[in-house]
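Working notes for the structure below.
Apart from one protein chain that is not included, each protein chain of the complex appears where it belongs.
Each chain carries a letter (A, B and C) given by its place in the written order, and its residues are counted from 1.
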Amino acid sequence: MRHVYECSVRFDDLDAFGHVNNVTFAEYLQEARVDFAHRRLSSSDDVAHEGSVVAHQSIDYLAPVPFRTEPLQVEVWVTRVGTTSFEVAYEVKDESTLFARATGVLVAFDVRANTPRPVSPAEREVLERYFEPSS
Amino acid sequence: MRHVYECSVRFDDLDAFGHVNNVTFAEYLQEARVDFAHRRLSSSDDVAHEGSVVAHQSIDYLAPVPFRTEPLQVEVWVTRVGTTSFEVAYEVKDESTLFARATGVLVAFDVRANTPRPVSPAEREVLERYFEPSS
Amino acid sequence: MRHVYECSVRFDDLDAFGHVNNVTFAEYLQEARVDFAHRRLSSSDDVAHEGSVVAHQSIDYLAPVPFRTEPLQVEVWVTRVGTTSFEVAYEVKDESTLFARATGVLVAFDVRANTPRPVSPAEREVLERYFEPSS
Partner (left out) sequence: MRHVYECSVRFDDLDAFGHVNNVTFAEYLQEARVDFAHRRLSSSDDVAHEGSVVAHQSIDYLAPVPFRTEPLQVEVWVTRVGTTSFEVAYEVKDESTLFARATGVLVAFDVRANTPRPVSPAEREVLERYFEPSS
């Protein structure tokens, strides 16, 4: 199962060459991840307590995205669940084109206490529902 | 030899947790790369003709960056020069801390003609001066 | 008649105080304006030819916007149509709250030729359909 985030493209996302800038793809991944965390992962709205930080991220850019009024789909799913961290994969696409593939390592973090923390049992249960082995 | 870009941190770079957001690191890498291309690589100001596009990028996040008025240093250097692409490495740091390490694959691109192109002899000469084998 | 743009709020729009940053409101206005131009005003996709540039903008901030997964509505309408420029007004709102009011002066511009241009008859006709006298 993958979480699908409908991602609007903004004029502001375009760079001087008229395409969505490579940096903005990292923003799209973040929006998909935050949407997933907000809708699926959080037991509460306390994102500051039950948060996570990006320890690693890797993106393959496959096709440029010109301005469009139709949203993109950003799919996010889980490829590993560890004790204090988990790994995710992403695809940025529409019906006909795969624009980018990405992977990330996320460390469970208590933002308020400013300290790493274990993945909670409630989080693990959700993360395992979105598990798909990496190909 | 590494190209060093002095990178101002903006209040706008901070996210809701008060640190420079992970996405902004990708922006810092881009600014360092554009500065390198503009000052060292371009034989002219025609960045649209003698450009490059990011095909792959990978970032390891090592330490958070809170707001600061002192600039960061982003170092960029070359780890491979191919026929139609080249690879770079980056470090985001200040005098005492290494905040992130990154690598990227750049494809030589004629933005105006919208087509890949060979790395030119003039580019190759500059890129080889900034070559440092990856560790 | 007002053009209504459904505006997604991104995590990236939040500043270190956890609210949508004041600068991002200007981005929301721009996205609404581009959407209006793209869907209503353009006779073609040639935004570079039949473009406009912002000569003046003024925003009143009425209420803060915390993170939300529901989109905001940005309404844009026309308050004056001149020979070479026109004026617009905006409201950023949801069902219960008016978050910001804004006005702007836009100068018709041929971006490719890099020169001001008259408002075309086709544009005038559309702009007048969205006309509402300023209160």
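To be clear about the criterion, a contact is a pair of C-beta atoms (placed from the backbone, for glycine too) under 8 Å apart; a residue touches a chain by one contact, two chains touch by 3 or more.
Everything numeric here is computed off the predicted structure, so don't read it as measured data.
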Footprint left on subunit C by the chain that the document does not show: 17, 21-23, 26-27, 30, 48, 51, 53-61, 64, 111
Residues of subunit B (touch criterion as defined above) contacting the omitted chain: 7-8, 10-12, 27, 30-31, 34-35, 38-39, 69
Those residues of subunit A which, in the complete complex, touch the missing chain: 11-12, 14-18, 21, 23, 67
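Keep this in mind: only the chains that are shown with their structure count from here on.
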Chain occupying the most central position, where position means C-alpha average: A
Same vs different contact residues, subunit B with subunit C, by half of numbers used: same
Chain centre separation (subunit A, subunit B; CA means) in Å: 23
Subunit B and subunit C, separation of their C-alpha mean positions in angstrom: 34
Residues of subunit A whose C-beta touches two or more other chains: 27, 30
